[in-house]
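Dumping the structure here so I can ask a few things about it.
Heads up, one of the protein chains got dropped from this complex, but the rest are sitting where they should.
Just so it is clear, A, B and C label the chains in written order, and each chain counts residues from 1 on its own.
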Amino acid sequence: MTTFSFLDDYSEGAHPDILRALAQTNLAQQAPYGDDAYSADAASRIKAHLGAAFEGAIHFVASGTMANIVSISSCLRPHEAVIAVSSGHIVVREAGAIEATGHKLILVPAVDGKITPENIEEALETNSHFPHMARPRLIYLSNATETGTVYTLAELRSISALARRRGLILFLDGARLGAALASHRNDATLADIASLVDLFWIGGTKVGALLGEAIVVCNPALAEDFPFHLKQRGGMLAKGRLLGIQFRELFGDGNLFSVMARHANAMAARLAAGIASGGYGFAAATETNQVFPIFPNAVVAALQKDFAFYVWGRPDEKHSVIRLVTSWATAEDQVDAFLSRLATD
Amino acid sequence: MTTFSFLDDYSEGAHPDILRALAQTNLAQQAPYGDDAYSADAASRIKAHLGAAFEGAIHFVASGTMANIVSISSCLRPHEAVIAVSSGHIVVREAGAIEATGHKLILVPAVDGKITPENIEEALETNSHFPHMARPRLIYLSNATETGTVYTLAELRSISALARRRGLILFLDGARLGAALASHRNDATLADIASLVDLFWIGGTKVGALLGEAIVVCNPALAEDFPFHLKQRGGMLAKGRLLGIQFRELFGDGNLFSVMARHANAMAARLAAGIASGGYGFAAATETNQVFPIFPNAVVAALQKDFAFYVWGRPDEKHSVIRLVTSWATAEDQVDAFLSRLATD
Amino acid sequence: MTTFSFLDDYSEGAHPDILRALAQTNLAQQAPYGDDAYSADAASRIKAHLGAAFEGAIHFVASGTMANIVSISSCLRPHEAVIAVSSGHIVVREAGAIEATGHKLILVPAVDGKITPENIEEALETNSHFPHMARPRLIYLSNATETGTVYTLAELRSISALARRRGLILFLDGARLGAALASHRNDATLADIASLVDLFWIGGTKVGALLGEAIVVCNPALAEDFPFHLKQRGGMLAKGRLLGIQFRELFGDGNLFSVMARHANAMAARLAAGIASGGYGFAAATETNQVFPIFPNAVVAALQKDFAFYVWGRPDEKHSVIRLVTSWATAEDQVDAFLSRLATD
Partner (left out) sequence: MTTFSFLDDYSEGAHPDILRALAQTNLAQQAPYGDDAYSADAASRIKAHLGAAFEGAIHFVASGTMANIVSISSCLRPHEAVIAVSSGHIVVREAGAIEATGHKLILVPAVDGKITPENIEEALETNSHFPHMARPRLIYLSNATETGTVYTLAELRSISALARRRGLILFLDGARLGAALASHRNDATLADIASLVDLFWIGGTKVGALLGEAIVVCNPALAEDFPFHLKQRGGMLAKGRLLGIQFRELFGDGNLFSVMARHANAMAARLAAGIASGGYGFAAATETNQVFPIFPNAVVAALQKDFAFYVWGRPDEKHSVIRLVTSWATAEDQVDAFLSRLATD
């Protein structure tokens, strides 16, 4: 690509420390299928963030869709359904992966990208005709959301309280959990999340690993048979070490997980500030590493000569919303180049 | 592990050239989900081995179970079943992954680890009660087989001819296809295989990649919607480059794919020759990188002090069959250490 | 029940002619699984209504949900999705039956209970991100709709034309097709429908059979393996004669199918006329055998003493929409009793 890409946060490889760790461990013989020493160590390091009460299990998989498939299908019986916002990743970007495991998705409208207790209650109410309607059983949410917004601790607590009151399983898709935790809007910790949800996952791919997501099964009852599901869905790697080594680095002394997420968010904030100072508006608040400015179409066309990004919507005939995504690898000078280019249009 | 492991061919990381390639390409921005330049290049290099007539597609996935899930479920309708030997990997080592996609497995006994035209014909005959029996539609075979044996070209041709005559899809699981092609018993090329089967996959994980299998969809009709299935089953990596880079190395100038497979086979042959010269017998011929010697139980116990391996069976009360697996990373001195230890028992 | 029920159109058994036919044929030995002479005869009689061009197949199943399961799952591949209105029976009244076969439902808003070409186009547009979104492949519609409305021939033609232009399968759920065809709003024939859709079913249960729905597979390509799907989903009865005998009566000389549907519609029209003359309004037009009047809550409470019916909605605090359903067995004097009771409230 001759243009610089703000298309997504997975255009580059991995943080150099991760590659270095792969090289250093390369010839050590290890047990397969996640039973290696590196995966055990990575799990320990993550558990150190989860609070003393944590009694669950941690497993590593190769992709976010796999994390969602295994997490959801492992804890539902055939007649149980998932409640999700209609913009949810499992709803619109995973090719029907959840339905392919047999489960219905019950859709509710998003509010700032988020699911709300009110929406969930409404879904329970309108899906209560026993036995003619699939039973709503699992709440799916993403943090950060598809539009880059972040749940506050109070929001998570109220959804969790509702879930427990109504016997629902609460599941958090953390493809961009690093960005969420690093957000200026965030006031939740990993330990908070672990105490509030039944299972969640910590995205590695989008934060700067080669690949890999860490599924944290908080509810011990759900953890028991989890490896069967990993294996059955094709989510267990023979060389599970590859995932363990990376998460050992992400949660190691260098604290790469936070460092990289903060960098990505900082680059997004810099973009947003520069764009705002140019007098442009936004379709969504910039809370993490995604920026949704609104530009005249002519500006968009001009920017496209040097930069790659998605056109996200058309608020009116003369304007477009574009999506700019930053990553651990986004260099400040590319951000500044974008802003310079914008200033000259 | 303080013992040296002959447990499997995935105890180590990857060939150093692969790690080097990952480092060299690390910061180049690339399109995601397999649309990167490295994956395209890797596919081209593989295609160069497939013959001019090849009109299919090549896709990369993270694990062998995933390769089997996507390959099989993408080409069957709900009422169609798979014929496989009862020792097949999909039958006994994938936690019901194929049935989880809705398809019946029809089992036939293996002959030297292999499926045969006679067995297939028998399965067709005994599963023909329309519409009360699922229709046999896809033949599953592994090369090398679970016991390390190799199909001859004549065997593959006769199975392929039968498949075409009876309207069956022929699918080859190539988790250890490298070892098979490098076998002294082999007389088939990748181009032969591509011309005889509908789809197959080339294992990277067990030949010396960090992870990755290349699915070769030979039949253009099956290739058309293949990416949907990859995505739906969680088999599409955001950073697909990780798989492309590795297969570019495996099929690059260094011809790592063959070099590593030949090394593994040579180490197995060295083990087998040494064991045979000690007067011991074998439960199966050593055709690839797996050796199945028969030892007195006391010998097994002694060997276990220094070496790790699986006890594969108990032919009688006093003897055991063990399985020794070699890999691209098995050092000759470890083989010799094993043989020395054996000689002193 | 001491009250008279307008709850649904399946509160009674079957038309006496059907019971008589069962008795008359009872001891004749017949081939099982739908290969009996009565089923063949019933299929012939139905085919006589389908036009000379019909080259498909007809199968009988026990329930509407089964008809939907088999029809939809038999013609979709795993990555293919269904477009349906959000009030569709498969969406809200079949406990996730379609998702349980692995397929996503893409929901569009209903217009007068109906799906429209505009809605379908919109669904295609917003679900086109290959391969991240399941491919929209089958259009599901019900005639009569869930709210008792009827598609005009022009509407069906325009949906069919769109389906063919875009390579979509068109499927019509005919649980109340009898009522639709007998509607004063209807201008389509069974032959029209057979020429416009790929498959549809003719409901027997709700028109006056003991049970049974006739699936008409119009597209010969879809018909080929259909019996496998019937068997696999549990939809094939050993004594398939039970279904054949009933449809032979429905489409026999007495033309029970039409007679019973016309009676049900007439009773609904009589209810609607009486209610309208009392000055009450309706939430939906009365086109078939369902009436949706709006009453003050006090009136509803009074009616509930003598009649059973569902409260369908609450337009405001003081009013309710109720649903009254008539059937082949609804006696005119019960309708008049209802209207008298209403007049005295």
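What to note about this one:
Note that in this section a residue touches a chain if its C-beta (ideal position, glycine included) is under 8 Å from a C-beta of that chain, and two chains touch if they have at least 3 such contacts.
Bear in mind the structure is a predicted one, so any value in this text is a computation, not a measurement.
In the complete assembly, the contact with the undisplayed chain comes from C:95, out of C:43, C:95 or C:260. Considering the whole complex, the residue from C:42, C:76, C:139 or C:237 that touches the absent chain is C:237. The missing chain, though absent from the display, is touched by one residue of B:13, B:56 or B:78; that residue is B:78. Mapped onto chain B, the interface with the missing chain covers residues 78-79, 81, 92-96, 99-105, 107, 127, 129, 131-134. Summarising the interface, chain C meets the missing chain with residues 1, 4-5, 7-8, 10-14, 16, 19, 22-23, 25-32, 61-70, 94-97, 100, 205-206, 210-211, 228, 231-239, 241-242, 329.
Within the complete assembly, residues 73-74, 77-79, 101-102, 130-132, 134-135, 225, 227-232, 236 of chain A touch the chain that is not shown.
In this text, only the chains that are shown with their structure count from here on.
Mean C-alpha positions place chain A and chain C at a centre distance of 43 Å.
Inter-chain spacing, taken between the CA centroids of chain B and chain C, is 51 Å. Centre-to-centre separation of chain A and chain B, using mean CA positions: 33 Å. For chain C, the set of residues that touch two or more other chains comprises 78-79, 101-102, 131-132, 134.
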